[in-house]
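Only a single protein chain was left out; the remaining protein chains are all shown in position.
Up next is chain A:
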Amino acid sequence: MSQQPQTISINDLDISQLADIKKQLEEELNHLTSSFAQLKQAQAKFKSCIDNITEVKPQNKDKVILVPLTNSLYVPGKLSDVDNVIVDIGTGYFVKKTRPQAIKYYKGKVDYIKTNLNALEETIGKKRENLNYLVSALQSKLQNQPETTKS
């Protein structure tokens, strides 16, 4: 959307217009990088889910664990079912899955996020390039005509 006017007519724009575009690009870039960080976080969460599932193994059956009731209140409990876990699949639905199934589910999630991350990374790179190009154009403009454009 914003690529064409930049590449075609960047030299025809005056300084205030360039500054506007720069601001817009910076905002977009900020938004994208924060999305990137959020995705990373989500990915880490799913990864830790996988780690947790691997801990629910048959060797740990009947071992005492602490079950969190709230963030700061725990009660002791025993691990009775080591074969199944209940997975949150979103919008209030949960599915009881066997451990391999659950691991597969989370792996799928991690991969899904990974493809998104890659796509996002590429977009961020492109935006950054655009921004750099724009900034250099803006600077050369400022150097070439410092007197005439003072408003």
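One rule holds for everything that comes next: a residue touches a chain if its C-beta (ideal position, glycine included) is under 8 Å from a C-beta of that chain, and two chains touch if they have at least 3 such contacts; residues count from 1.
Basically, contacts and distances are computed from a predicted model.
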Choices "Vacuolar-sorting protein SNF8", "Transcription elongation factor SPT5", "Prefoldin subunit 6" or "Haloacid dehalogenase-like hydrolase domain-containing protein 2" - which one is the UniProt name of the chain not shown: "Prefoldin subunit 6"
Options A:I89, A:A119 or A:L142, residue touching the unrepresented chain: A:I89
Positions on chain A where the hidden chain makes contact: 86, 89-98, 101, 105
